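The next block holds one structure in the form of structure tokens; read it before the comments.
Note that one protein chain of the assembly has been removed; the remaining protein chains are unaltered in position.
The chains carry the letters A and B, assigned in the order they are written, with residues numbered from 1 in each.
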Amino acid sequence: MKKKVLAAIMAAAMVALTACGGAAATAPAEPAAPAAEPAATEEAAPAEEEAPAEEEAAPAASGELIKVGIINNDPNESGYRTANDKDLKAAFSEENGFDASFAYSLKNDEQITAAQKFIQDGVDYLLLSAADTAGWDSVLKDAQDAGIHVILFDRTIDADPSLYSASIVSDMDKEGETAVAWLEGQNLDEYNVIHIQGVMGSAAQKGRSGALDSKVASDGDKWKIVTQQTAEWNAEKAQQIVQSVIDSGEKFNVIYAENDDMAKGAVAALDAANISHGVGKDVIVMGFDCNKWALQELLDQNWNYDGQCNPFQSEYILKVIDELQAGNEPAEKTIVMNEKGFDATTITADDVENYGI
Amino acid sequence: MGNEVLKMRGIDKVFPGVRALQNVDFTLCKGEIHALMGENGAGKSTLIKVLTGVYPKDGGDIFLGENLEPVTIKSPQDAQNQGISTVYQEITLCPNLSVAENMFIGRQKGSIQNWKKMNEAAGAILNELTIPAKPTQQLASCSIAVQQMVAIARAVDMDCKVLILDEPTSSLDEQEVEKLFKLMRDLKAKGVGIIFVTHFLDQVYEVCDKITVLRDGQLVGEYEIKDLPRVQLVSKMLGKELDDMSDIKSENATYEKKEGETPVFTAKNLSSTEAVHPFDFHINKGEVNGFTGLLGSGRSECVRAIFGADRNLSGEKTKDGKQVKISKPIDAMKKGIAYLPEDRKVDGIVGDLSVRDNIVLAYQVLKGALHPFSKAEAYKFADEYIKLLDIKTASADTPIKSLSGGNQQKVILARWLLTHPDYLILDEPTRGIDVGTKVDIQKLVLKLASEGMAVTFISSETDEMLRTCSRLIVMRDRHVVGELTGDDLNQNKIMSTIAGGEKNE
Partner (left out) sequence: MNNNSKSGSGVLSRLLRSQIVIPLAALLLLIIFNLIFDPSFFVITPKTNSAGNPVLSGYLITILDYGSELAILAIGMTLVTAASGGQDISVGATIAICGSALLRVLCGANSRPDQLQAPIIVGFLVACIVGMICGAFNGVLVAYFKIQPMVATLILFTAGRSIAAWINNNELPIVPDPKYAYFGGFIPGIPVPAPVFIAAICIIVIFLVLKFTTLGLYTQAVGINPSSSRLNGLNPELVKFISFVILGLCVAVAALIKTSRLSTINYSVIAKDIEMDAILAVALGGNPLGGGKFNMWASIIGAYVIQFLTTTLYKFKVSSDALSAYKAVVVIVLVVFSAPTVREWIGSKFKKLTGKKGVA
């Protein structure tokens, strides 16, 4: 019996490993990634290994490609991540003077392994969106010893700031504050909010919930939470949560959903119950992430607000690399990106094109 | 007297709807081997289970040794602590542990185990009882008989005064049984009282001193072995006088064989993945033949090859003179062949399903997935065969696993009779079944044959084979070594063919 269980666990582990490998392998084979096949770099790596540190000083100038290792989360995770990955792939192309390799994983240990491999391959820059905040010290130290610049994007880590050159982040707290400030600006008589949260404990959830929570705490007369539940970024769950409020007959006039999918689910429930929503209607609908289809809803006046979580980080990263190539340290270690909030009354079709993901 | 180790007085046990035991007395003396006999459902198992604390008793007292105070036995563990050990038919040890570990598992105090000491102690016991096993040997590598003996050694070493052997011999061959008997006699000499539950009459007369007979939950009596001839024992178990069991063959009209009739089934040069050497075989209409040989000689493998239960490696088969291809059981079934497998539990019953579903299963499969029997039809079939074979079950909806072994076997038999085969293969249909049912099944076989059915019959009991078969195919070491008919059909000839080895005999 014991043996059987053990065998099952081992087999499961093996299948999981191979399956993960399979999943990771399919990811880079996307249309947007012509120059960035990981396999290609693997082959190229040994050839360039002999010229590590000394040449790195001015590779771009001499017409050579800058070698970049990019470690990201799985692009299938969300539309946000897909856009982020696309943006990076477009920016770090061969035409732009880069030889980029990509590694994807939602698991910290796999990311660390990938980082070690990139260090061995002798990349010039290591771009990292860490799955987990802890455990990066030693590998980043290795990178530093090898003379590799580390740039964090999207996610921060718990490591000594001296170990990386720059960190490009979204300020989730600010996203929440911008949204709540906008909502306050609507000057409603009272705010009865259905608050649909993301996966509890994620940075986005904490930032976007925090602003609303503190507003409700400070202005309890006017601001009330009808229900506050997590739909775990899942549209169907959001639909059920809103459906439950509708069934109970409680009054509400704001839906504050922490991403677009959940806002969509909420709207589906409103439609089924014939509750009007959008500009000048009974219920204000708010979402985050600026999916193109969501901005379209804004343009159509069905929703009221969408907060941006900027996935277009490449321009910030490129700036940092330019500085470093010129021999300067970046002016700021932590670079907070510009993030907008769109209002249905002011949004334009161009905005939808430019900012939609 | 004074040397009793166990007295049970006025034991009552009631199950919902059944009085399993009524006022049963049982006495076991020191250094005595005491057979507990009775048909299936007579209450043997229930009595044992009451004694070992599996069931609480509803009335009566149990006394151990000289004590005048009755004891209460709360659980099997408790029974063991009080010196009552049981060895079951199925080995209940851990096959992947060593012999010594099996003997001491769950007994040491504290978690640290001195392996060396344990192996030495185990070695000493094994030596003393002359059990052919090494302490460090993995249990699974021992034969079933040795495993059985290790289980007994474990029980004995736990300082038991009463040793219960519940059908220990049913999966052993004759030599192994001999070894087991020697061990039992040794233990008897050491003063252990042994309760021996078995279906084998021969064995009872070989080792036992006394017999207690139960019937329908009541005590029939306790007898000295020398005072009770076999025939009387059987009649006491059945509760009726026996119309000579040994001669049922002549009672039945035999099927009139016509000259030149094509055999119902033939096989040529047949062999299977289960390492049977290629053999030829044929059977005629109305004939009962059988495969005989020691356990493991390949008799079951032969019929499995015929039925397509094991993958065939070579051979040609004909049914009613026409060449047929039988590569899996359904092929055979479609050709009118039925096979009652040797291992009822593993290959026969579908435990959780009802008696009704078990009866209709094969016929249903034959009829096809898109033509299910209606409930009414299924009940009709089930009730018909429950009545025909006198299957003792509360209803057709009772799960088959709650029936006694003999009745389970009858259900499986019913399943195959329902498919109306022309050729019926019965592999050990009477194993672990009480005498009454055995005779029923033998009679049924002869009756079916007289109606023209061809039957192949396999049994470990040569008596039974002699009584039913008109032709015997003798096997040794997976080879067919002889074929006996007519006057050659006797115990001695079979023995000499099995042992002698020359085919020309």
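Here is the rule we go by: a residue touches a chain if its C-beta (ideal position, glycine included) is under 8 Å from a C-beta of that chain, and two chains touch if they have at least 3 such contacts.
Note that this is a predicted model, so its numbers are computed, not measured.
Chemist: For the chain left off this view, which of A:233, A:303 or A:316 is in contact with it?
Modeler: A:233
Chemist: Kindly state which of the options A:187, A:218 or A:274 is in contact with the chain not pictured.
Modeler: Here the residue in touch with the unshown chain is A:274.
Chemist: Please pick, from A:241, A:254, A:320 or A:335, the residue that touches the omitted chain in the full complex.
Modeler: Of all options in A:241, A:254, A:320 or A:335, contact with the hidden chain holds for A:241.
Chemist: Consider the whole complex, including the chain that is not shown, and state which of B:341, B:406 or B:482 touches that chain.
Modeler: Answer from the full complex: B:341 touches the omitted chain.
Chemist: Of the listed residues B:54, B:231, B:365 or B:489, which contacts the missing chain in the full complex?
Modeler: B:365
Chemist: Hey, which subunit B residues sit against the chain that's not shown?
Modeler: Looking at subunit B, the ones touching the missing chain are residues 16-17, 307, 309, 328-330, 333, 339, 341, 346-353, 357, 361-362, 364-366, 368-372, 415.
Chemist: Applying the definition given at the start, please give the residues of subunit A touching the unseen chain.
Modeler: On the subunit A side, contact with the omitted chain comes from 8, 11-12, 15-16, 19-20, 22-23, 26-27, 30-31, 74-79, 82, 200, 227-237, 239-241, 243-244, 246-249, 261, 264-265, 268, 270-276, 291, 293.
The rule is simple: only the chains that are shown with their structure count from here on.
Chemist: How many angstrom between the C-alpha centroids of subunit B and subunit A?
Modeler: Inter-chain centre distance comes to 69 Å.
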